[in-house]
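Shown here: the complex without one of its protein chains, the others still in place.
Here the chain labels run A, B and C in written order, and each chain numbers its own residues starting at 1.
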Amino acid sequence: MAHIPVGILGATGMVGQQFIALLAEHPWFKVEWLGASARSAGKTFRDAAAWRLPNRLPDEVANRMVDAAEPGGAPRLVFSGLDSSVAGEIEAAFARAGHLVVSNSRNHRMAPGVPLLIPEVNAEHLKLLDAQGESTGWRGRIVTNPNCSTVVLATALAPLCQFGLKTTMITTLQAISGAGYPGVPSWDILGNVIPHIGGEEEKIETETRKILGTFANGRIEYHPVTISATTTRVPVQNGHTESISVGLAERPTPEAIIEAWTSFKGRPQDLDLPSAPPRPIVYLTEANRPQPLLDVNRDGGMTVTVGRLRPCSLFDYKFVALGHNTIRGAAGVAILNAELMHREGLL
Amino acid sequence: MAHIPVGILGATGMVGQQFIALLAEHPWFKVEWLGASARSAGKTFRDAAAWRLPNRLPDEVANRMVDAAEPGGAPRLVFSGLDSSVAGEIEAAFARAGHLVVSNSRNHRMAPGVPLLIPEVNAEHLKLLDAQGESTGWRGRIVTNPNCSTVVLATALAPLCQFGLKTTMITTLQAISGAGYPGVPSWDILGNVIPHIGGEEEKIETETRKILGTFANGRIEYHPVTISATTTRVPVQNGHTESISVGLAERPTPEAIIEAWTSFKGRPQDLDLPSAPPRPIVYLTEANRPQPLLDVNRDGGMTVTVGRLRPCSLFDYKFVALGHNTIRGAAGVAILNAELMHREGLL
Amino acid sequence: MAHIPVGILGATGMVGQQFIALLAEHPWFKVEWLGASARSAGKTFRDAAAWRLPNRLPDEVANRMVDAAEPGGAPRLVFSGLDSSVAGEIEAAFARAGHLVVSNSRNHRMAPGVPLLIPEVNAEHLKLLDAQGESTGWRGRIVTNPNCSTVVLATALAPLCQFGLKTTMITTLQAISGAGYPGVPSWDILGNVIPHIGGEEEKIETETRKILGTFANGRIEYHPVTISATTTRVPVQNGHTESISVGLAERPTPEAIIEAWTSFKGRPQDLDLPSAPPRPIVYLTEANRPQPLLDVNRDGGMTVTVGRLRPCSLFDYKFVALGHNTIRGAAGVAILNAELMHREGLL
Partner (left out) sequence: MAHIPVGILGATGMVGQQFIALLAEHPWFKVEWLGASARSAGKTFRDAAAWRLPNRLPDEVANRMVDAAEPGGAPRLVFSGLDSSVAGEIEAAFARAGHLVVSNSRNHRMAPGVPLLIPEVNAEHLKLLDAQGESTGWRGRIVTNPNCSTVVLATALAPLCQFGLKTTMITTLQAISGAGYPGVPSWDILGNVIPHIGGEEEKIETETRKILGTFANGRIEYHPVTISATTTRVPVQNGHTESISVGLAERPTPEAIIEAWTSFKGRPQDLDLPSAPPRPIVYLTEANRPQPLLDVNRDGGMTVTVGRLRPCSLFDYKFVALGHNTIRGAAGVAILNAELMHREGLL
C-alpha cells in the first residue's frame, strides 16, 4: 500500500514530537510536512527543535525543513499538537483550506459540530462531520481528541453506561509529561504534590459528558452523568492515575462490571487498526494495581488499565484507572482517530 | 519546674525515633527510659538503633541503655511506637502494671474504653478513662492517637460537624514516611503511584467516626457520617495530601466554612500546651495549596493546612487538606495528648 | 532450529525475573526449569514469586513449577541470578554435576579459572575454561559476568587500551534497581544521594583489571591500569551514570578516541548474536548526554552510551558513560555470554 502523507502542526513541541515518534514506523502514515512557528520555519527539524524523547528521532524527519504553520504545502491529513494559545485560528484556517485536522488541542473540542473522539467509545460521533461542514462552510474538517485525563476516565466509564451511569467522583494523580515542556518546574514537583491543574477539572467534567453523549438529529446529546473532579500533579513521568467512584442505577454485580470492561471493544478492534490495542481496557486483579511504572506502557501505551473494583459506601462502586497520558491520552489516540477515519473512508 | 520522666516503647523504630527527636527540647518531658525488643536490650541506644532522622540524636539518649519492653524500670508515663505485631500485649501489660501508655499503635484504638484522641477535636473523650479502668481492672491506662491519614481528615472535618456532616468522600496521596523503615522499597515508589495501602481505608472510615463521636453515658456514640476512602502512596517524603468532598445538611456558605476552620481551637490552645500550634487548622487562599514541600512543616508540623474550598456537584463542598504524617499524624499528636493529660491532672 | 532448554537459578529474585523477561522471546533459548529456595520449591512460579517488572510474565513461566536449587532436573545450560549469600556453593554444585552455569553473582568472578566476561571485550578469556576444568575436576563450568557498574566502565575503557591506558578515576551515580528487591528503602533515597555502596568500589577496581587483562599461558594477566572509584546511589530507576577520567600514555586526539569507541566491535557483532547491539558503544555529541531517561534503553538496553569527551587537566581525558545496569550490566550480558558460547561450540 502506498503511504498516506501526513503533516504535523506544532511539530517542534512535545505533542508534535510524540506524533513524530509514534508515526516513525507507522504502516499507513508517513510524515511529509512539519509546521511550526515563524521562529522555526526555514530550519531543518534538527536545528529547530530540541528532541526530548527517548525514542530515536528518524533521520528523515530530522533533516526535513520546517514550514510555517500555514495551509499550502501541507498534505490533506494534518495532525495538530499546537499550543492552545494559537491552535484555534490556525486549525480553522487549515480546515477552511480543505485539510482534515486531527487535533489534540482543546480549542475546538466543545464546538457543537466537532467530534470529540475516542474511537472505541464514540466512533459514531464522526457523523457530526456533515453538520460541521454545513455550519462552517469549510472544505476540510476538524476532529479532536479529549484532554489526557478525560480520555482515561471516559474510556473506563464507557462500558458502565449500560448500567445507568448517574454520578462520578474523581481525583486524579497526573504525570508531569502532561504539562509539556518545559512544563512543571522541578522546584515545584520533586517530592511534592500540586493539588491543582488549571482548567483540568472543568475539562473532565464537561468533555466526558460530550464523549459519552448520543448522536441524534445531527448533534450530540450530552450524557446526563454528574461529575465532580479534583486534579493533582504528582512526581511521575508518564501515566495519569485516577481514583473514581460511580453511581449506577442498575446496581450491577462486580462480576458484571469486570465483564463489561473486559469484553469492551470498539471499531478500532473490529477493524484491526494499526494502533488499536487488543482490548482497550484491561482489568488487573492484584490488590495494588494499576501502577504507572508497571502498567502504563501496556500495548504500546494504548491500553487503559483498571483495578481495585470494590463497593463504595457513598455511591455504588469505586475503582482505580490508569492510562498513558501522552500516548492513549494524546498523540496515540489522535493517530487512532485518523486510522479510523481512513478505514471509514473519511480521509 | 522539675522534668517529668517519660519512657519510650519501641524506641529504636521510626516512631520511637520521632518521639526522641520531638522530646529533645521538650519543656516538661524528659526521656529517661527506652524499651525495645530483646535484640536491642542491654545495648546503648547508639549501638541498638540506626538513627535515620535529620534531627540530631541527643547524646544523653544515644548513651542511654535500652531496656526490654517490660514494665518495671519504666517511668509512669510511657509513649509507645511499638509495631502493631507486638503492641497489643505489651501495652496492655504496661497499663496493667500501672503505666499511662500514650500509644501511636493501632491495636487498642477501637476498644470501647480507649480514647482515640486528637486533643483539639475530642478532649472530652478522656472521660472514657474511668470506664477503661472499670472494664479492665488496670491500674494504668491506655490512650491512643489515630492513624496518620485519619488525624488529618478528622481535624479538617471537626469544625464542619456543626453544619450537619453527612458524607465524606476522600482520596489520599500519602508520603512514604508513613510506612516506617525500611517501609516502601524505592523500586516500588520512585516515579510511581501505589494505589493501595493495606488496611488504611478501613481505618479512615471507622476511626474518624469514633473521633468525631460524642461521649455519653460512659461510652462514645459514633458520629453518623458515612465515609468512603481510597488511599494511595506517592513519592513524597513527608505529608499526607487528601482530596475530600463533604455533604453538609445545613448548606453553609463557603465563608462560613472557612470561618469555622480559621476560628477552630481546642483545649491545647486554651491551655497553651507546649506542642500546640497557634491554630490547628490554617486555610490557604492560593489556588494551588496546600503542598507538602511548602506547607507540611508549618508550626513544627502540628498545623493541618486546608485549601481549594469550592462547591462539589455531587455533595456540597470539596477541598484539599494536608498534614505532617509523622508529627501531627503520629509522634507529635501523641505528645500533645500527654501534655493535655498532664495539664488536666490525669498523669 | 530447535530451542535450547535453559534453567534459571534464583528465578524468583529480581535478576531471575530479568532473565525470564529477556528470554521471553529469545530465538534460541527457552526457559524450561526454574530453581529457587526451598520456600518456593513445589509451587508454581506465579505463586512463588511477586512479579515486579513492567514486562508481562509469560504464562508458560508463570505456570511452571519451581524446583529446589539442586542439580538434577535442570537442563545443561543454567543462568544464575542467585544471591551471593548462597551462590558460591550452589553454582559449584551445578558445575560439578555437569552444568554450564552462566552467572551474574559475584562469588566466582575473581577465581583464576573463571572467565569474567563481557563478550565484546574479552571473548578470548573463554580459553580459561580448560584450566577451570583441570583445576576443579568439574564436568561442567562456570562463566561469570562483571558487577553492573564494572560492565559499563570496562566496556568504555576497552577501546582505550590501545592508547596505553594507565589510570582511571571514576565516580558513579547508580540506579536503585542495581540493589535488587526490596533493595534501597525509599526513606533513604527519595530526593537524596547515598555516597556509598558496600563493596562496589573494590569490585570496580579489581574486576576491571581482570576483564581488560590478557590471556596467556592458561591464565589471565591483569591489566596494569590503576583505578580509583567512588560509588554513589541516586534516585534513578535504571541506568548507572559514570564520571570517568583517564590517563593515556599515547595521548591520542579526541577524534581518535571517538573513532575508537565508534568503531569498537567484538565477537557478538561479528557473529550477529541475537542480543548483540549493532554497536556496543555509541558516542553522543550533545553537551548534556548521556542521560538515563533518554539513553538507557537504546538497543534494548545493551548499548553503552558515552559523551562529554574533553581534556582533563589532571589526567588526559574525561567523559561520561552510561549503561543499563540490569540489562547490559546483568541479565542481558549473561545471555550474551551464553549466546557467544553457543556459537563458539562451548555449550
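Please note the rule applied: a contact is a pair of C-beta atoms (placed from the backbone, for glycine too) under 8 Å apart; a residue touches a chain by one contact, two chains touch by 3 or more.
These numbers come from a predicted model, not from an experiment.
Student: Can you work out which residue in C:Ala111, C:Ile194 or C:Ala256 touches the chain that's missing from view?
Tutor: C:Ile194
Student: Touching the hidden chain in the complete assembly: which of C:Leu212, C:Ile227 or C:Val304 does that?
Tutor: Touching the chain that is not displayed is residue C:Ile227.
Student: Using the document's definition of touch, tell me which of C:Met14, C:Met169, C:Ile211 or C:Ile257 contacts the absent chain.
Tutor: The missing chain is touched by C:Met169.
Student: Quick one: say which of A:Leu23, A:Val78, A:Val151 or A:Ile189 touches the chain that got left out.
Tutor: A:Ile189
Student: Touching the missing chain, which residues of chain B?
Tutor: Chain B touches the missing chain through residues 52-54, 56, 190-191, 237, 293-298.
Student: To test your reading of the contact rule: which positions on chain A touch the chain that is missing from view?
Tutor: 14, 52, 176-177, 181-191, 235-237
Student: Counting contacts across the full complex, list the positions on chain C that touch the omitted chain.
Tutor: Within chain C, the residues touching the omitted chain are 167, 169, 171, 173, 191-196, 198, 205, 226-228, 230, 232, 234-237, 239, 241, 243, 245, 287-294, 307-308, 312-315, 318, 320.
Definition applied: only the chains that are shown with their structure count from here on.
Student: For chain A versus chain C, what separation do you get between their C-alpha means, in angstrom?
Tutor: 40
Student: Using Cα averages as centroids, what's the distance between chain A and chain B in whole Å?
Tutor: Each chain reduced to its C-alpha mean, chain A and chain B end up 42 Å apart.
Student: At least two partner chains per residue is the criterion; list those residues in chain B.
Tutor: 190-191, 235-237
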